[in-house]
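Here the complex is missing one protein chain, while the rest keep their positions.
Chain nomenclature is as follows: A and B, assigned in order of appearance, with residue numbering initiated at 1 for each chain independently.
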Amino acid sequence: MQASPPAGTGVCFSAARRWRMAETVFWLAAAATFFGLPGYHLLLTEIAIIGLFALSLDLILGFAGIASLGHAAFFGLGAYVAGLLGKHGWGDPLLGLAAGAGSAALLGFLTSFLVLRGSDLTRLVVTLGVALLLGEAANQAAWLTGGADGLQGVEIAPLLGRFEFDLFGRTAYAYCLVVTFVLFMVARQIVNSPFGLSVRAVRDNALRARAIGVPVNSRLVAIYTVAAAYAGIAGALLAQTTQFVSLDVLALHRSADVLLAVVIGGVGYLYGGLIGAVFLKVLQDVFAGLTPQYWTFWIGLVLVVLVLVGRERAVAGARDVVRRVVGIRRRTS
Amino acid sequence: MTVSLETRGLTKRFGGIVATDNVSFRLEVGARHALIGPNGAGKTTFINLLTGVLPPTAGQVFLEGTDVTRMTPERRVLRGLARTFQINQLFASMTPAETIGAAVSERLRRGSTWWRSLGGQREIEAEVETIAARFGLADALGTNVTRLAYGKQRLLEIAVAFACRPRVLLLDEPAAGVPEAERRELLDTVAALPRDVSVLLIEHDMDLVFSFAERISVLVNGALFAEGSVEEVSNDPRVRAVYLGEDEHG
Partner (left out) sequence: MLTILFDGIAYGMLLFVLACGLSVTLGLMNFVNLAHGAFAMAGGYVTTILMNRYGVPFLATLPAAFLAPAVLGVALERTLYRQLYSRSHLDQVLFSIGLVFMAVAAVDYLMGSQPQLIVIPTWLQGRVDVTVAQVGIYRSFVIAVCAVLVVTLQLVLTRTRFGSQLRASVDDPRVARGLGINVSAIFATTFAVGSGLAGLGGALGAELVGLDPTFPIKFLLYFLIVVTVGGTSSLTGPFLASLILGVADIAGKYYVPAAGAFVIYSLMIVVLVFRPNGLFASAR
């Protein structure tokens, strides 16, 4: 062996690990919306939830390279589990989150074996199939879920036994924001860990990943399960803050919306999902204002244009503009 | 124990085609052994059988005396069998530091660690830098691999395998496609691999084979056709007829 250079000078990996100023700015801005935009708490709550859901999808799409058309399966399951708990007297919010996460993780673990094999296409079909299957189940089991009428009578206890969920969504927004922040920090840690690196290795080149000793399948199962748990928590948050669950949580457009959020914000870039959620929600709001019933048309148009222009280019361009305006640089991966 | 890698009656059939035909082969500890053969002789299939990418139709593979025939490729790697690829198989989104770091962390059984950042782990960082220095990549650690010169990519290809700290290293045409200017560095690096690593070189390029190998095995139509020292094989009239005659390199 040659004489080793000064050990651990830290040049090689630090770029990803270091917490950047811009990240502090981002989260401070998020916290500021709580105090500064009290009239928008309901909308902001929704953005935080979609952001968390998008973060979850990005863990598998951006970091593990698994395209899914049925990520709503986990979101919906989490929502129904938390909603049902609330309806039947187990209204503690954190308990609901845990149950939503647990059940979605279990479903994620079981269905992960379906996405290990086959091509992109098979994965798309299987994930879509799982989501539709769950949607059909929720529809059929009307005695449990309320079917097409939705799950009503969900009652959520005060957060930590102290903070009531008020009509203006103050508690709800603070709650969602904190949960999203905590889970974001965990995701950031996962992505920058040896585990995260090995998942990216699998995405880039599974053949080589195997050749350096990465157990490809178990890593994919693990990340898929984690992502499912995240989606379950996002769904549980929605059920708890709206105190209502409808079949809509399992619908195809849920999966497509979240895909759009990730794509708008940038794939494989943790803040992408959050930023994409802001854009998506604002777009939806604007479009819904223009043509109340037909806003999906414009969402579709955004997708089409985005792809035709080139996602990378569009996102990079937008990022450039943001960078110039705010004068910040950020990159987590 | 003097044998580090051994096959007994290794056979692979694809339908009616016999790609590997009853190969019994031994790689000595510390060997510098070359496996040669004309195109389509079954060299690639043989490597895939050794590394576990393909299951054999019959026969066994032993790594340091242990039967690894039923082991997954990744388990074999952890037991000390690493390989490089004829066509670069690198991680397109990564830097050499991350690429080597991934292999090192996996070898240290830390690949499923998610609660510690990669950056804070001195042990991994130190080893990445040592390996990078050995393979002439110290200056390029932070560059995306797709932006490296081709010769550097080939070096990284070997460095990644080396980071698995193999006791047996399979080099699949390491110099393939490397431009003349970058070739010297690559050959010197290969020649400087530590002697306690047994190396099996799969190669087309006779210059490299003769400068590096001490023993040569010749594979023809999936079967082991001849084996011996460099002298013996290069003077074997049958080998000259079958292989060297066909390949203008000889």
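Following the convention adopted for this analysis, a residue touches a chain if its C-beta (ideal position, glycine included) is under 8 Å from a C-beta of that chain, and two chains touch if they have at least 3 such contacts.
Just so you know, these numbers come straight off a predicted model, no measurement behind them.
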Which of the visible chains would the unseen chain be in contact with across the whole complex?
A
Would you indicate which residue among A:Leu28, A:Leu121 or A:Leu167 is in contact with the undisplayed chain?
A:Leu121
Contact with the hidden chain (one of A:Arg20, A:Arg170 or A:Arg311):
A:Arg311
Residues on chain A facing the left-out chain by the touch rule are 61, 67, 69, 113-114, 117-122, 124-126, 128-130, 132-133, 136-137, 139-140, 252-253, 256, 259-260, 263, 291, 293-297, 299-304, 306-308, 311
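By our rule, only the chains that are shown with their structure count from here on.
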Dist(centroid_CA(chain A), centroid_CA(chain B)) in Å evaluates to 41
Quick check: in the complex, which residue numbers of chain A touch chain B?
1-2, 4-5, 7-18, 189-190, 192-198, 200-201, 203-205, 207-216, 218-219, 222, 268
Residue positions on chain B within touch of chain A in the complex are 51, 53, 72-74, 77-78, 82-83, 85, 89-95, 97-98, 101-103, 105-107, 110-126, 128-130, 133-134, 138, 141-142, 160-161, 163-164, 194
